[in-house]
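Each remark here refers to the structure printed beneath this line.
Note that one protein chain is taken out, while the other chains of the complex remain in position.
Each chain carries a letter (A and B) given by its place in the written order, and its residues are counted from 1.
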Amino acid sequence: MSKELTFKNLPPAVCVPWEVKAKELGEIKGDAALIKKEWENLDLMGYLYIWNWVQR
Amino acid sequence: MAKDELAGAIAGLDQEKVLSLVKERLQAGVKPMELIGNLQEGMARVGDLFEEGEFFLSELILCGEIMKEAMGLLEPELAAGDRQYRGTIVIGTVKGDIHDLGKNIVVMLLRGAGYKVIDLGVDVAPEKFVQSARENETPLVAMSMLLTSAMGTMKECVQAIKESGLNTRVLIGGPIIDDKVMQFSGADYGSTIASDATKIAEKVFKTA
Partner (left out) sequence: MAEKTSLFEERKKRYQAAMNLEKPDRVPIRLNFSGEFITKVAGYTFQETYYDWQKNNDATRKMLEKISDLEMVIGGANLWWAALHDAVGAKYLRFAGRDLDAETMFQYVEEPYMLPEDYDDFIENPTEWIATTYLPRIHTELAEPGSYRATAGLIKGAFGLAQQLGSGAEAMASYQRDFGVVPTITGISKAPFDTLADTLRGLSGIMLDLYQRPEKVKKALEVLVPHNIFYGMATAQGDTDFPVFMPLHRGAYPFMKMEQWVEFYWPSLKQVVEGLWSNGKRTMFYAENIWTPYLEKIAELPEKSIIFHVDQTDMEKAHQVLGGRFCLSGNVPNSLLAFGKPEEVKEYVKRLLDKYARDGGFILDAGAVILDDAKEENIRALIEAGLEYGVY
């Protein structure tokens, strides 16, 4: 039944953790904090979309 | 406390004991109908306990599950025509309303008490109640309602039965049933308590 989960124990607000993404991106040439902030913002939108179907 | 051990096990919600007693007795040659009688006795006790505030919904639902499993063991053993019912009752949640958890509990208790229950589901239109009452020649139709906004259709459902010329009583139930609602709807019986359904059925079927 159980599919392999990609991630375990993710906190609220997170679909794909920035740490994981950052590792995949490798060296970041410019402002990493900016990229992180925007990543997390859209990640949060995804999170809220997913939970919206359950929290009703 | 119930006299019979099996009935006592049902009332005690002891799933393992219920199932092992059913198996044991079947093997010893006890008639399935007799075992169903024991189960019903236990179920009636559970209904009483709920009414007395000793048992809660969680326990009713667990009891229903145990009953289902026990019946699963018994049904293959029942020969066609073996099963005797105390009568047939038609039930449904009235049109415009889809709350059915309460109704399902009533169904469970009525089945447990030995009635054949025709469950029309939710959002049931007046014509459907009448049609089913006619087909099944039942002296009792039960209706459930939770929404105050379904009061109008509830009344239509009751009236439809009354005007159908059938000799059928109507029982309405749900948390908002009170004297006002009774008057408004014109139903014969009303209750906010699931286990009342079996008591009212008993009354109706005695005179039917």
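Just a few scattered comments:
The rule is short, and it goes like this: a contact is a pair of C-beta atoms (placed from the backbone, for glycine too) under 8 Å apart; a residue touches a chain by one contact, two chains touch by 3 or more.
Everything numeric in this text was worked out from a predicted model, so none of it was measured.
The omitted chain makes contact with chain B at the following residues, 50, 53, 55-59, 61-62, 64-65, 95-96, 98, 100-101, 104, 122-123, 147-149, 151-152, 175-176, 178, 180-181, 184.
In the full complex, chain A touches the omitted chain through residues 1-3, 5-15, 44-45, 47-56.
By our rule, only the chains that are shown with their structure count from here on.
Between the Cα centres of chain A and chain B there is a gap of 50 Å.
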